[in-house]
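Report on the structure given below.
A single protein chain has been omitted; all remaining protein chains appear in their positions.
We call the chains A and B, going by the order they appear; numbering starts again at 1 in every chain.
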Amino acid sequence: MNLTLKIWRQKDAKAAGAIETYQVSEISEHMSFLEMMDVLNERLITEGKDPVAFDHDCREGICGMCSMYINGEPHGPDRGVTTCQLHMRKFKDGDTIHIEPWRAQAFPIIKDLVVDRTAFDRIIQAGGYVSVNTSGNSQDANAIPIPKEDADNAFDAATCIGCGACVAACKNSSAMLFVSAKVSQLALLPQGQVERKDRVLNMVDQMDAEGFGNCSNTGACEIECPKGISLENIARMNREFISASISKG
Amino acid sequence: MSSQNKALGSSIARKFAMALSGLFLLIFLLQHLIINFTSVISADMFNAASHFMGTNALVQFALQPVLAFGVFFHLIMGMVLEMKNRSSRPIKYAYSKPEESSTWMSRNMIITGIMVMLFLGLHFYDFWLPELKTKFIDGVWNIDNRYFHELQEKFMDPVRVGIYVLAFIFLALHLMHGFQSAFQSVGFRHNKYTPIIKKVSTIYAIVVPAGFIFIAMFHFLAH
Partner (left out) sequence: MSTLDSKIPDGPIKDKWTNHKNHINVVNPANKRSIDIIVVGSGLAGGAAAASLAELGYNVKCFCFQDSPRRAHSIAAQGGINAAKNYQNDGDSTYRLFYDTVKGGDYRAREANVYRLAEVSANIIDQCVAQGVPFAREYGGLLDNRSFGGVLVSRTFYAKGQTGQQLLLGAYSAMSRQINKGKIKMYNRHEMLELVLVNGEARGIIARNLITGELERHPAHAVVLGTGGYGNVFYLSTNAMGSNVTAAWRAHRKGAYFANPCYTQIHPTCIPRSGDYQSKLTLMSESLRNDGRIWVPRKIEDVEAIRSKKIKPRDIKEEDRDYYLERRYPAFGNLVPRDVASRAAKERCDAGYGVNETGEAVYLDFASAIMRYGREKANTSHIENPSDEVVRALGEKVVEAKYGNLFQMYEKITDDNPYKTPMMIYPAVHYTMGGLWVDYNLMTTIPGCFAAGEANFSDHGANRLGASALMQGLADGYFVLPYTIGDFLSKDIRTGKISTDLPEFEAAEKETKARLDALINNKGTKSVDHFHKQLGKVMWDKVGMARNETGLKEAISEIRKIREEFHKDVFVPGTTNSFNPELEKATRVADFLELGELFACDALNRSESCGGHFREESQTPEGEALRDDENFAFVSAWEWTGDPGTANLHREDLAFKDIELKQRSYK
């Protein structure tokens, strides 16, 4: 199929960017979206032009690196997938595809479609862990049975890949879904109890300091999340935060 | 000092306060509707209820200031949140399809909210300012059958009734999202009860504004 691409090009963090238009032809419906981008880049290179920079790595939907806002939605029109898992069969011959980077104050653009998501790392560094040393001398793994339901819910929250689609989808660029997924995971497990209060307070603090917006409960994040992280987590984080704020004074 | 040590310093605390004030206003709104509805049933009943509300010291000097504060707080906090939200995305998307993943109501609380607030201005001008004048300037406290008449008078003007109807449609849109969103913001979510809350929320968001509209139309057509 033949497609028209409207892609955000921006030389570096400081430069002003603009949308540029490209044509690609002979795109197979079996290609992944990124393979379609490879075709475009291969052509730009042979024409001596600057290829479009975009983040990608595992290309199987788990590393969380790829991050394109395609046709008005993070990771494109399909549900439950990352950009690398989006396939061209979701498009039709002659379509125009709009491709933009994640847009958020907290995710500055590095180049073209590549953004800096280290704000997420700093939020985790603020408390998204259990403070145990990696000695291996902790108690036996089966010493504390964990109800299957709790373990499963913790797992569901833990499947977040940190891609930032929630921020990109949110009209406020809020990071609540990302932060709440980690808060939930550890709040649900017995191992996370000791630091439960400090964790949520510190992580939310860092989240606010990074410049993410507030949660308007629109639910867009949940729908656009490639891993289907539930809004339930945001409610849980709200609870955790409020109770920690009250008891910690 | 970390922000959570300051009252309302954090995004979640602000949303929590926003939700609490919203839930409070929801209760007020229901009470307001019930009293207004008496005007459809009987003029005397309406006058009695209005007189009680207008002269009872607890209502006037405890509940009313709380209500005023609630409205004011909800308004200001809404603005504060909106400003932060806007600054979180300085460059907008050139092409965006938010309707794919969220409702118009949820994305436009600020618009529906401002419309309702503008209406409140008119509402104050219509009822609250005359009330203040009657009570505090003219010093009239003891006439207990004037309310129904005043109400009827206001709803004779078709333009005003039109504005009222429009405002309540905005209120319905605001409530459609706001009611259930408030529960999420305070952290209440449950597999069994959340779907019920959402249903109640929708019913409330339709029935309450429809009730107000009905009352306005009733008096407009009845006179």
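Heads up, the rule we're going with is that a residue touches a chain if its C-beta (ideal position, glycine included) is under 8 Å from a C-beta of that chain, and two chains touch if they have at least 3 such contacts.
Given the structure is predicted, the values throughout are model-derived calculations rather than measurements.
Student: What chains on display are touched by the one that is not shown?
Tutor: For the complete complex, the undisplayed chain touches A.
Student: Would you indicate which residue among A:V39, A:A209 or A:I242 is in contact with the undisplayed chain?
Tutor: The missing chain is touched by A:V39.
Student: Among the options A:L3, A:V81 or A:V179, which residue touches the chain absent from this view?
Tutor: A:V81
Student: Among A:L5, A:I97 or A:V114, which residue is in contact with the omitted chain in the full complex?
Tutor: Here the residue in touch with the unshown chain is A:V114.
Student: Which chain A residues touch the hidden chain?
Tutor: Residues touching the hidden chain, for chain A, are 12, 28, 30-32, 34-35, 38-39, 42, 44-46, 48-51, 53, 55-65, 78, 80-81, 85, 87, 89, 110-111, 114, 116-118, 120-121, 124-142, 145-148, 151-152, 154-155, 158-159, 161-162, 185-186, 189, 191-192.
One rule holds for everything that comes next: only the chains that are shown with their structure count from here on.
Student: Report, in whole Å, the distance between the mean C-alpha point of chain A and the mean C-alpha point of chain B.
Tutor: Each chain's C-alpha centroid was found; their separation is 36 Å.
Student: Using the touch rule from the top, collect the residues of chain B that touch chain A in their complex.
Tutor: Those in contact with chain A are residues 2-4, 9-16, 81, 84-85, 87-98, 100-103, 106-107, 109, 177, 180-181, 184-189.
Student: So in the complex, the part of chain A that touches chain B is made up of which residues?
Tutor: 6, 8, 19, 69, 71-73, 77, 98, 100, 103-106, 169, 171-174, 176, 201-202, 204-205, 207-209, 211-220, 223-224, 231-232, 234-242, 245, 248
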